[in-house]
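The complex appears here without one of its protein chains, the remainder shown in place.
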Amino acid sequence: MTMQLISANHASAAAATLAARANRKARGFCSGVYPITPQTECIEQLCAVEIEKGSVVRVESEHSAMAVCIGAALSGARTFTASSSNGLAYMAENVFTAGFFRLPVVMMAVNRTLGPPWNIWVDHGDTLMLRDSGWIHLYCEDNQEVHDSILLAFRLAEDERVLLPVMVCQDAFVLSHTMMMTDIPDQAAVDAFLPELNLPHRVTDKPRVVGGLDFPHQTEMHRKQHIDAMSRVIGVYAEVQNAFERHFGRRPPDPIVPYRMDDADLVIVSMGTTASTARLAVDAARERGIRAGALRLRMFRPLPEAALRAAFAGKRRVAVIDRNSCPGLGGIVWGEVRGLADPGAVVQNYLVGLGGGDIRPEHIERILEDLAARQHAGEPLFMESGE
Amino acid sequence: MTLEIRLHGRGGQGGVTCAKILASIYARLGKSVQTFGDYAGERSGAPVRAYTRVSDAPITNRNKVYAPNHLLVLDPTLLGDDVVAGLIPGGLLLVNTPKPPADFAARFGAYRVAAVDATAIARRHGIGTRSVVIVNTTIVGAYVRALGLPMEALEGAYGDLGLEKNLAAAREAYDAVAIAEVKTLAEAHHASAPPIHGSEVLPLTRHVESAATGLKTGSWRTQLPQYVAHLAPCNAWCPAGNDVIGFIQTLLHEGAPAAAEVLRRTQPFASICGRVCPAPCMEGCNRRHHDGAVNIRSLERWIGDHAPPAPRPVRVARTPRQIAVVGSGPAGLAAANELAQAGHRVTLFEGEKELGGVLRTGIPSYRLPRDVVDREIKAILDTGVLASTGHFLDHDDLDALAVEYDAVILAAGFMRLTPLDVPGARLTGIEQGVRFLHRVNMEGGVRVNGHVVVLGGGNTAMDCARSALRSGAASVTVAYRRTLQEMPAIREEIEEAHREGIKFLFQRQPTAFLGHMQIGAVELTEVEMGEPDATGRRSPIVTDRSTRVACDHVLLALGQSADWSLLLPGSTVVAGRVRNGGSDTNFFVSGDFATGEGTVAHAIGDGRRAAGRVLTALGEEATIFVRPDPAVAVSVEKIHLEHFEPRPPAIDEQAPAVERIRSFAESNQGVPDMREAERCFSCGHCTRCDSCLVYCPEGIIERTADGYLVGLEYCKGCGICVVECPRGAMEMTPV
Partner (left out) sequence: MNEPVLGGMAHTAADRPLPLLRAGNTNCGGCGMSIALNMLSRAIAGRKVQMVIPACCGIVTAGPFPYSAYGAPVIAATFASAAAVATGLTRVAQSNGDPTRVLCFAGDGGTYDIGLATISAAAERNEDILFVCYDNEIYGNTGGQRSSATPFGAYTTTTPGGKHAPKKDIIAIMAAHRIPYAASVSMAHPEDMMRKLTRALDLQGFRFLHVLSPCPTGWKSEPSEGIELIRWAVESGLYPVLEVIDGHEWTIDVEPSFSDGALKTFLEHQGRFSKSHVRAEDVRAAIDRVWLDLRARLGSSAATPRT
């Protein structure tokens, strides 16, 4: 165990490396990688380390990066890749393929604005575009969480009850390139935490077609099996949290992370690093006597619906911050959670920090002010925060 | 009114278009229509469905059709309960089938059954390919007739859809369709949509070995490959009826003794024919069009010379007969052999002291060593044939034979020589070539001097020329009145004669012999070749340009013919049997005596034929040898020449010309080994070369003990095996 001052990109690579090495007694590790800002640091580091029984393939596109992971995963290897923004858009076909094939690929996705016009800064629209790809989505808030999420993502993805790929998402630059002290565990501890991967549907030399023809009824049932697997994730996640805590002495966050919610009249819902800012704003508001609280949505897929309903119970005013835009609706997160609040509650959508606009506490304070004054939810409110 | 129509066909038959045509016709009749197909991963040949809905009201239903009023089955092999399921009782069941509708009455009596052979009609009209016939436009004609719809609506629809070219086929189906009305009234049983089943579907997260689909694609085919032995040209061309391809392939795979056994089934003269036959089989050989005919003659010789004598077991005749054969040349010997094999008692009558006829008297020993003749004749005698030699029979003798024997075969050969009626023909030194050869062959020690001129272009001419050279002639010239191409002599004989220094003069006709008592020169007049006659042979036109060629000896080799004075006056020959006084006698004729075909092989064939005729006439079971028609033999177009690496034929080894002209020792040594047999294409006869097996896209051709078997469960009938057979030993037959 060492404490290192590193970026979340490097923390991701470190976690992936540990997980890769941990499968050395099984079918090893394989990764297809392709650079894209702001994820590139991660795959650069992956290319610089030695992985016993593993290879990192420098492919020609994100589409192929995921394809290599698909091939490797089908051969029973542990697989990881990283991407961002338009890279994810280009990769999309194979992102869905990995999902439909029920392969436990883990991908670190740095959330970056989709272009053109080109913009390298944070926006959640890229990974949310892949909302229905059948992957588990985790959105992180700090360096340690990114690292730990990647480690636990392998255990979650590879669990026989789950067998789904996991996307571990983090905000561009604000997290990906920001260095903080990060606790990197020993290999032995990771070996103990991560069981060797024994993919039940791995391809051998026996005749079998993976991804051939499905007739409608077969697709119906395969979709249902996928849905059922997703519905088991929250339960398995809790087990993985416990195991993680046992092995590493710290507990990864729950699917939703409440803050000063118990008596809160005003609730701020957000994802990623915005949640840290929201906590600052909540504290400031509390000092002014305003009963504010914050709720971070860490797990977006499966959507922790029950936990969200419970958290919203009794709350009359909810602000949902979307760092993405869904033209014609508003924000994607708002669209997802608005129906989970109490009937009659005001659930107002705020589009903030698009294209990497720096969300500061005062933006959240303005939201609180706006929310407090509302009797009814209105059109999604667009707030400028950039320079 | 609402009509629902369902079509069942196979990918490639045009089922979806067929449904569209029906919709188009109803649309022209002012109806509201809808048409669509089932889309999946179907391929040419796979079952497909298509649907048409017709109504007076606008159509809003977009479901598939589960209870059709009309059902069209474009492929009869699809016709099963699953296909007919849901058809409303009394509804129309239109089937593309060559069978009459009555054949379906028992099974589908609750429906109006209409039947039309749309495949045959469409095939006749060239719609689609041979294996994938597109029947859609044809069967619609039958539908229109069955429904009593106006033909104008069909014509209009075909015009709209650009299908005018297929109208004729549709009209033919309109006329041809046969309809059986409903036989039995059944309760309406509307089949509903298939139940929504909650059956287990294997998760994608489980490893299960995939089984084969089990799809029986054999039902797709419209034609079927079959292995068929076709007549090989060599067999068709052999006048003796030898199984040429059989002995070559047997030689190749089983060796000379087994091949000799194949030959003995037809004749016992492998070593003789392998030396002297003009080998028409090689004329017919398809390899001629590739890199030279297979040297079949020398392969036959190889077999004869390398197989130990093994007389065939003689069969036991039901009624053993006594048969006399007059003449022991190849025809007589072949007839005697065939009869003796069949278990009859045969006596050969030969005027010369030894058996063999022309084999001994005519053919020089440098071509046919006498020990070879002796050996093969002995094999015949070993089967129990008796011989009487040294006495030429006259009419009285023959009369006696006719009484003593059940039948008499006259195989006396050519006895009459063609004379030359020109000035000076009686000069000393002019001799019939046949007589010269007789002297040389039977007396020995014959010597000639100076320059010998041989007149003629057949094998006798060559024998004379080469024998003269070996008998001391200083030089020999052959004069022939046509061209080299038209010379009837065996090609190799001409070539060897040329090599031995014999000169040839072509398009020269002798017009006079000059000399005082003794021949001194022959006048040869130039001949021009005229137009081809009815036989294709150009007739010579004698010019006035002549030259004189000095010579010391002239040998006439101008042809021979049979001397029928042996037969009683008033005799006629019908199918090889002599008739006299309006009734059959027990005389039969055979060989050159009968046919004048002039080769050993022809004589053997006719000897066999005569034996068959005798036995048939005597009420025995026998087959009369008939030469197959070369026109039905496998043509070179059926042979995949590119399958066969070019490889020149094996050439016979010859003693050096300077040496061989010094004696009558055999000059041709034949081929050094039997590898020439490898060059045989095996036309029309499977060699188990695996081409069909290797190229079958379905991989379902398997070897059997004696060939191959096509897996009918899966064969789609594509026909690649047939096209790729290198030797035309397969064919497609309609299912």
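Going in written order, the chains are labelled A and B, and every chain counts its residues from 1.
To be clear about the criterion, contacts are C-beta pairs under 8 Å (C-beta built on N, C-alpha and C of every residue); 3 or more make two chains touch, one makes a residue touch a chain.
This is a predicted model, so every value here is computed, not measured.
Asker: Please identify which residue in A:4, A:40 or A:75 touches the non-displayed chain.
Answerer: A:75
Asker: Of the residues listed, B:1, B:57, B:106 or B:211, which one is in contact with the missing chain?
Answerer: From the options B:1, B:57, B:106 or B:211, the contact with the absent chain belongs to B:211.
Asker: Among B:12, B:241 or B:559, which residue is in touch with the absent chain?
Answerer: Reading the full complex, the residue touching the unseen chain is B:12.
Asker: Extract the touching residues of chain B with respect to the undisplayed chain.
Answerer: Residues in contact with the chain left out: 11-12, 41-46, 129-132, 201-202, 208, 210-217, 220-221, 642-645, 687-691, 693-700, 702-703, 711, 713-714, 716-720, 722-724, 726, 732.
Asker: Considering the whole complex, not just the chains shown, which residues of chain A touch the missing one?
Answerer: Touch with the absent chain occurs at residues 27-30, 32, 53-55, 57-61, 63-65, 67-77, 79, 93-94, 97, 203-215, 218.
Here is the rule we go by: only the chains that are shown with their structure count from here on.
Asker: With centres defined as the mean C-alpha position, give me the chain A-chain B separation in Å.
Answerer: Distance between chain centres: 79 Å.
Asker: Which stretch or stretches of chain A touch chain B in the complex?
Answerer: For chain A paired with chain B, touching residues are 100-102, 160, 163, 200-202, 204, 206-210, 213, 215, 217-218, 220-222, 225, 229.
Asker: Show me the residue ranges of chain B that touch chain A in the complex, using the header's touch definition.
Answerer: Its residues touching chain A are 40-41, 197, 199-201, 203-210.
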